[in-house]
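Only one protein chain is missing from this complex, and each of the others stays in its spot.
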Amino acid sequence: MRYDLTDDQEFFRETARRFIETEVPISTVREWHDLAEGCPQNWWRSAAELGWTSLLVPENLGGGSISDRPIVDLSIVADEMGRGITPGPFMPTNVVADTIARSGNPAQQTLLEEVVSGQAMLAWAVNEPDGLHLDNNFATHATPTNGGYTIAGTKVAVEAAAQAHHLLVTATAPNGLAQFLLPTNTVGLTITPQESLDLGRRFAQVQLEGVQVGTDALVGSPGAPTEADVCRQRNIMVLLQCADNAGAASKVLEFTVEYAFDRYSFGRPLASYQALKHRFADMKMWAEASCAAVDGAADALAAGQAEAQMISVAKSYVGDYSVELMHECVQMHGGIGVTYDHDLHLYLRRATVNRGLFGTPSDHRAQLSQMLGY
Amino acid sequence: MRYDLTDDQEFFRETARRFIETEVPISTVREWHDLAEGCPQNWWRSAAELGWTSLLVPENLGGGSISDRPIVDLSIVADEMGRGITPGPFMPTNVVADTIARSGNPAQQTLLEEVVSGQAMLAWAVNEPDGLHLDNNFATHATPTNGGYTIAGTKVAVEAAAQAHHLLVTATAPNGLAQFLLPTNTVGLTITPQESLDLGRRFAQVQLEGVQVGTDALVGSPGAPTEADVCRQRNIMVLLQCADNAGAASKVLEFTVEYAFDRYSFGRPLASYQALKHRFADMKMWAEASCAAVDGAADALAAGQAEAQMISVAKSYVGDYSVELMHECVQMHGGIGVTYDHDLHLYLRRATVNRGLFGTPSDHRAQLSQMLGY
Amino acid sequence: MTMTDQFIYTEPDPLELAEYREQVQTWMNENMPKRDPLNPWHPSEDDNERSSRNRELQRRLHDAGFAAVCYPKEYGGQSLTVAHQRIIDDVSEGFDMPILFSAPTLSIIGPILLEFGTEEQKQRYIPRFIRGDDLWVQFMSEPSGGSDLAGALTRADKDGDSFVINGSKIWSTFAQRSDFALMLARTNWEVPKHRGLTMFIVPIHQPGIEIHTIKMADGTDEFCQEYFNDLLVPAENVVGKVDDGWTVATRLLFHERAAVGGASPYTQGKMRQRRADSLEDLAVLAAKEPVGDAGNRRQQLGRLETLNRVHRLLSDRVVRGIKGGHLPGPAGSLVRLFHGLVGVEQASVNMDLYGQQALVWDEGASVGDHGVRFVQRQAACIGGGTTEMARNIISERILGMPRELATDKELPFNQVPRNG
Partner (left out) sequence: MTMTDQFIYTEPDPLELAEYREQVQTWMNENMPKRDPLNPWHPSEDDNERSSRNRELQRRLHDAGFAAVCYPKEYGGQSLTVAHQRIIDDVSEGFDMPILFSAPTLSIIGPILLEFGTEEQKQRYIPRFIRGDDLWVQFMSEPSGGSDLAGALTRADKDGDSFVINGSKIWSTFAQRSDFALMLARTNWEVPKHRGLTMFIVPIHQPGIEIHTIKMADGTDEFCQEYFNDLLVPAENVVGKVDDGWTVATRLLFHERAAVGGASPYTQGKMRQRRADSLEDLAVLAAKEPVGDAGNRRQQLGRLETLNRVHRLLSDRVVRGIKGGHLPGPAGSLVRLFHGLVGVEQASVNMDLYGQQALVWDEGASVGDHGVRFVQRQAACIGGGTTEMARNIISERILGMPRELATDKELPFNQVPRNG
């Protein structure tokens, strides 16, 4: 949680937290594990009513934010969702909405109204089976045809692909990257649900076999402009992952500290053992530093200054330390911490997925070094 | 220290320890810091009398060991010298003596008598300015001439080069590696003392400018046989570094544990604080595991089984953990632990040099992976 | 050092051992099923089948004289040395072994019965489990207790020639398929906690015990929780003395630490690594589908290989050190601690090398196991005594540092503060 929220932002944050606590307590999160759709559509509409899908959409397209730094507002929601391990296609929907708002054509932008109202979910089909593509070298190709493109390739780990109304597909075209906004019922497009470590969010494989599209499916101009879009999409995605993990780590630490006060061993609360106290001290430092890294990344993204560097700094730090913190908290709980009925593993599962997708901490360290010319 | 010593070995070990404690207590080690020769020649002769330079030399060449596993016997001395941060060219002298005994010609082998008696010290000129050469790709070249070779190149961090009577120079020849045993007064050879983090041992740069030698200076046959010699030299060297560090780490841990009992803070001995107790527990584990890794490496080398792998395992583990242990012990001492008058930094200096020369732990991890085909 | 500890370490003749190895090898080749490397033991295997297969294999070993060879002849063993057992372990690699009997039955329960059991108890129980008839389990931990085993709340109240037991135990492995348990319960509430406990032998399948399996975060359910409701146990089932159960429990913990850390001389057959644990598999995968750069990958695999090898070397060293009097008995905790840290490292490296595939995978693919194991990785530092307890033991009982203040040490147990 940020320590510099405006009154509006604080009210927005508090509303999000109350909504999550009331509507999606962890018992409900567990029930939703069995839903193929991940979360009920009508719940998603209530979430949208709180503004969760409108922040990056400008007012003239039906959206609106709480402050003049919508990216920061968005990170507030991610932090609270992380605390509650709240399901729902929050990340891809906002990432893709942002790009449609910035680079989409007017026809595409009409879709945003449904996004803002929670009718439509969006997915970003970018990851490919052989891993990370920070170098934008995708095996999915878009070949120009008469009046359009043929797209072929395989995307995996596409969050919410099976729930979304539209997919944003990132592909290699002859003159650089190109992105296409496709309805999920487009001919030639097969969506197969995948399993995930995260039991809350939904992922799928997207197979594109000779998908024929017109140029009106293009989002923005292929080449450098689209590369900038993809870069921004990645930055927002990683920011949200980090905010989610930082929020989750703070929450996990809170309830573990509480446990350490309540649990007695050898006639004393765990919280009185110095060896554990010192580890809790480290954890508190990791939690605050993780939040600080998210603060820095959100600020950089909002200001448009050195954002890719700060995003990599955040992933490099938060990705590792938030997850280590949770493992330490498991250890503090002892046996009960590795049971299915305890919530800890649900946090760890989600945090581990956030840690690994869109670049591991180690990938981002390498990228950071390269950006700095090292 | 090994836990499986024979009675002979135990007596040998105890003799070495008593000799070090009496003849080279740390106050003496500090005095010798100012000696250009590193250690007095007559002291080295007394050490040799205890067998420190004869273990790898067969009996028929004037040597002899305590058991049928001379490599293990040698590691016993290294462990004790590590405990006492004892100066002296123990490592290079034994490494080079071993190669002369195995591959030297009869004329070269006559030198061994002086080595065994402590008259002659030996040095191994192998490291080059641009770092590690685990791939045996040396910039120092030996070019065949009529009846001999011309050697040219620069060697650095050559232990005892300025004190030794002979140098073993490792160079690239047309048909593979070649090694030459050169008196240090050979024409074209310039030895310049270097400074070192280790204040006890002596290192120098060796410049070879068109050094002309006959084939009688060759140790063994160039090519594969010499590569095997170089490999064995490295293995022994790394074993001794690891034994030295494991012994030193054990000693440092011992006196730090003692300090923790004696030092009171807030009315209680440091040893009563659980946060410190747990860190001492980790240190004890590191120390025993370091010794275990040395046990394994010495056994493998003695048996000639998978020795390069076990050597890399040892350096990978001991290199890192022995040094981390010493840093932790500095921390346990607080301010006094970073003063010049405290012995801790003398241990850390030597252990850090052992850690870094002949491959860092990270170099050896990479090598281990490669040996295993990973 | 107890008699049984002395026994196992006598050094046999090398020639005799070489012969023995040959003998075991021949017999194994002819009589034991080969382990299918493509389908090793896996948690999803049917529990009933697993239990009966283990019983049958144990019986085969027994009938050939290769079961629990360190145990005394009079109780069904062979009175051989630990070196003989290690030969069996070595040779048996690649064969399907009755691994379920290794722990706790042979490596923890057996030594306790040998040391504390009455002659009648020894004759009655030991030969049966060596022959594969009975599997045993420990009823030690309690839901309220964590590492504080001596804080047991399960009560055993004397009633004529029996004890009436009420309470609950947890973290017993595979209890629903086992036959007997060794259970610690409180027989006296008026004295400090260590002085009011008693150890009992409890037949599992009887009225008064209800067993629930516990689903773990990784989906497995080997562990159980038991509820006792007026369970009757005859007084003859007391192991050691009434109110002196902590003496027995302390030794039991000693054997458990040795077994968990891999330093027990009583285990039988090598603990099998799960498929995901195999470094070779990892390496093959890493080479086939590289994640991250090669240098980074080699560092991780090199570190893991290092830790695995040093783990074995440390285990050997600690056994030698205890034997030679260089290290005190509790030094087994060094190995237990190392074991936990290796487990953590293994799961983490594993996960990193599988990358994205371990996070999101095609339905039904097993690659997701690697992600799940990462989430579960602390289990290696919790089960069989936490690494925190190991660190306490190392600092206090190897380095001799002052014991932690236990406010409950001298208080009558019914006055000790409990979970708030």
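The chains carry the letters A, B and C, assigned in the order they are written, with residues numbered from 1 in each.
Rule of thumb we're sticking to: contacts are C-beta pairs under 8 Å (C-beta built on N, C-alpha and C of every residue); 3 or more make two chains touch, one makes a residue touch a chain.
None of the values given here were measured: they were computed from a predicted structure.
Of the listed positions C:Gly295, C:Pro328 or C:Pro417, the one in contact with the omitted chain in the full complex is C:Gly295.
Contact with the omitted chain, checked across B:Tyr273, B:Trp286, B:Tyr321 or B:Tyr374, is made by B:Tyr273.
Only one of the listed residues, B:Pro25, B:Gly131, B:Gly147 or B:Gly210, touches the absent chain: B:Gly131. On the side of chain A, touch with the chain left out of the figure occurs at residues 1, 3-4, 257, 260-261, 269, 271-272, 274, 277-278, 280-282, 284-285, 288-289, 291-293, 295-296, 310, 312-313, 316-317, 362, 364-370, 372-374.
One chain of the complex is left out; on chain B, the residues touching it are 127, 130-132, 156-157, 192-198, 203, 205, 261-269, 273, 275-276, 327, 330-331, 334-342, 344-345, 348-349, 352-353, 356-357, 360, 362-363, 366. As for the chain not pictured, it touches chain C at residues 292-296, 299, 405.
Following the convention adopted for this analysis, only the chains that are shown with their structure count from here on.
Greatest Cα centroid separation from chain B: this falls to A. For this pair, chain B with chain C, the centres built from the Cα atoms lie 41 Å apart. With centres defined as mean CA coordinates, chain B is found 52 Å away from chain A.
Touching of two or more other chains is recorded for residues 388, 391, 404 of chain C. Multi-chain contact residues of chain B (touching two or more other chains) are listed as 274, 277-278.
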